[in-house]
Structure formats: structure tokens, C-alpha cells
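For this depiction, one protein chain was excluded, whereas all remaining protein chains were kept in their positions.
Here is chain A:
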Amino acid sequence: MGLAARIAASTLLLVPAAAAQAQGAPARYNLQTPVTGLAEQIHDMHTLMLVICLVIFVGVFGVMFWAVIHHRRSRGAVAANFHENTTVEIAWTVIPVLILLGMAWPATKTVIAMKDTSEADLTIKATGYQWKWGYDYLQGEGEGIRLLSSLSTPREQIEGGAAKGENYLLEVDNPVVVPVGKKVRMLLTANDVIHSWWVPAFGVKQDAIPGFIRDGWFRADKEGVYRGNCAELCGRDHAFMPIEVHVVSAEKYAAWVAEHREKAAGAAADEAREWSMAELMTRGEQVFGTICAACHQANGKGLPPTFPPLDGSQVVLGDKAGQIDIVLHGRPNTAMAPFGGALSDADVAAVITYTRNSWGNHTGEAVQPAEVKAGRNKS
């Protein structure tokens, strides 16, 4: 592959856009600048393929356009009468097979490398929700950290009420943080429909399939912020569930873990206490806005028939335990996913309180985190 790679590399240099891209500008004509070994291999393989295809293309269409220009009736061309040539036909069957073998070899090596998720330094489970990502740090430094990561681009920017920021649609509230130079194994699953976790600079795209776990891996070689999108159509807000990964030094990562732990400990202590109605309503409105409003809408009217209204709903106005059960465990065969994994007891309590006391619903009842905890233990 030595010569081919050199040809590929020199062709790349001839393309000024590719050179500009190497200096860190966002990708424009080519794959994004790779920051992992795998992405690098894919990038080079793509360049090589492109060069081979271009050479064949120029050859075949050189012949065709020669004929188009020179073998024209208007130029007095008289048609020959040949219509078979076994040697030529065998040649143009066998030679492409050989070229394909040459292409398959590097690709095979990369496929095998991509599938080797063994000996990871860090394992993170990503869960796709309609329409956000949840992350659980399962093993390695930071074990136990959980975060929910949703789009942070304000709605006004999308609807044209405000100027669009630099990272429009590629920014989230809680980014994933990983240490540089460490092998990170990603476990992928989903809560409702199929999503796909994709960070182009890492060369990782893996579908997140509800009820199953798949994996992939990356080892980022350069600190920085890398952005991607959900790649599998997952419903209305498919375009609005980006992925943001911060690759940081080992020290910064340790600091982030410590900070996160501290916050989590404080929050846990806070959760267990008795909450006032006002507190629950404020927190509930917040949770409803980030988690529930996408389907059930901010006005509680939903988008029937798939997403039923909560305003005046029998479930919301009925027994508390029933509603807690649905929020925690979802409703099979409907779009209502289980949120017990993604939300804390206080979040669930607050959001249920909020739905029972908003729009036309006036039950006046508050749900406490303890009740949610009891609901969890039941099943």
C-alpha cells in the first residue's frame, strides 16, 4: 500500500480545502479531522479509495468521451461491426476483482480493530432517549457518575428569534468528559426507539437499540471538544439531540470526577428530605420542560394520538401510585418510555406534582421523593 498511500497523500495536498481543514477549520469537503487511530485509518482508506475510483473514472470516461467526440456520424465516422472479444471481457472481469482484493485488505484490518473493545480503561454506557442522551460511567475512574445530556441551543435560535451561536445544534447542557489517551469503551442502548451515537472525529457510529446493548470504542489522542449527532431517525426531534464530548488531560478529568461526586453527594442528601409544594413545582416545571414537554407539550395538550394530553388526563388526576408507576416504568407498546433510570426520586416527585397542579389540573396534591422511592421498590 506504500505507493498508493503516497499517491493518495500527494493528491490530498493538491486539494487546498483539505489543507485548510488540517489547520482546524470545520470539515467542508472531506471527513472531519480524525483524533483517534481508527478515524485516521478510515480517513486514509477513504482517500485511497477516492484516488483509485478517480483513476478508473478518468480511464473509462476518457475512452467514452473520446468516442463521443471522435466517433460521431457528423464527423463521418463509419460504424465498425465488432461485438465480442473474449480476451477483453475476461480482462475486465478479472482486473476489477484484483483491485477489489487490494481494497478489501486494509478494510478488513480496520473492521477487526474497530470490533476489539477489550481492555478498556473506562466504560461508559450511553442511553438514547427521545430526544436526549443519558450517560452512565460504569467502570474505571469516575465510576458511578450519571448525567443526562440535552440540547442547550435556545429555542429562539432555532425559530429565528435570535442570532445563531457558533455551535448551533451541536451543544449540550452536560457534555461527556473523558480523559485523553485512554481507551474508552462505549456501551450503547436506548429507551424507546433506535438512536445512533456518532462522533465523526472519533470514527465511532453505533446504533443504540432498545432492549439490547452494543459496543464500540475510541481512544482520543488530542484534547478538545468534539461534537456529533444522533444519526438514526428517532422521531420528531431527531435533529436536536447532539453529542458533545470533552477530551481533557488526566488531571482535569480527575478534578471533574471529584467535582461531580461532591455535587452528587449534596444532591442525594437533599433529595431524601420532605419538599415544600413550591419547591416541587419549580423543580417539576424544569424537569417537565427538559424531559416531558417534547412529547406532552409545554401546554400539557400532547400531540395525540401518539402523545396523549396530560391536561385533564385520567392518569394524572387519578391515583398517585398509578402515575408514579407509569413515569418510573413506562407503558409497554406505547411511546411512553420508563424514566426511572434517568430521573432521581426528587425529579420524579417534582414532575408528577407539577403535572397534577398545572393547566386545568388542580389536585392540590404534592408527591414526595419518599413515595417515589416506595414505588421503585414495589417492582
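Assume a contact is a pair of C-beta atoms (placed from the backbone, for glycine too) under 8 Å apart; a residue touches a chain by one contact, two chains touch by 3 or more; residues count from 1.
As a convention for this text, contacts and distances are computed from a predicted model.
**Student:** Which protein name, taken from UniProt, belongs to the chain you can't see among "Acyl carrier protein", "Cytochrome c oxidase subunit 1", "Phosphate ABC transporter ATP-binding protein, PhoT family" or "WD40 repeat protein"?
**Tutor:** Matching the unshown chain against "Acyl carrier protein", "Cytochrome c oxidase subunit 1", "Phosphate ABC transporter ATP-binding protein, PhoT family" or "WD40 repeat protein" yields "Cytochrome c oxidase subunit 1".
**Student:** May I ask which residue of A:182, A:238, A:301 or A:373 touches the chain that does not appear here?
**Tutor:** A:238
**Student:** For the chain not shown, which residue from A:81, A:118, A:314 or A:377 touches it across the whole complex?
**Tutor:** Among A:81, A:118, A:314 or A:377, only A:81 touches the chain that is not shown.
**Student:** Residue by residue, what part of chain A touches the chain that was omitted?
**Tutor:** Looking at chain A, the ones touching the missing chain are residues 26-32, 38-39, 41-42, 45-46, 49-50, 53, 56-57, 60-61, 63-64, 67-68, 71-74, 77-85, 88-89, 92-93, 96-97, 100, 103-104, 107-108, 110-112, 114-115, 157-160, 164, 166-170, 188, 192-194, 196, 198, 200, 203-207, 209-212, 214-216, 227-240, 303-306, 332-335.
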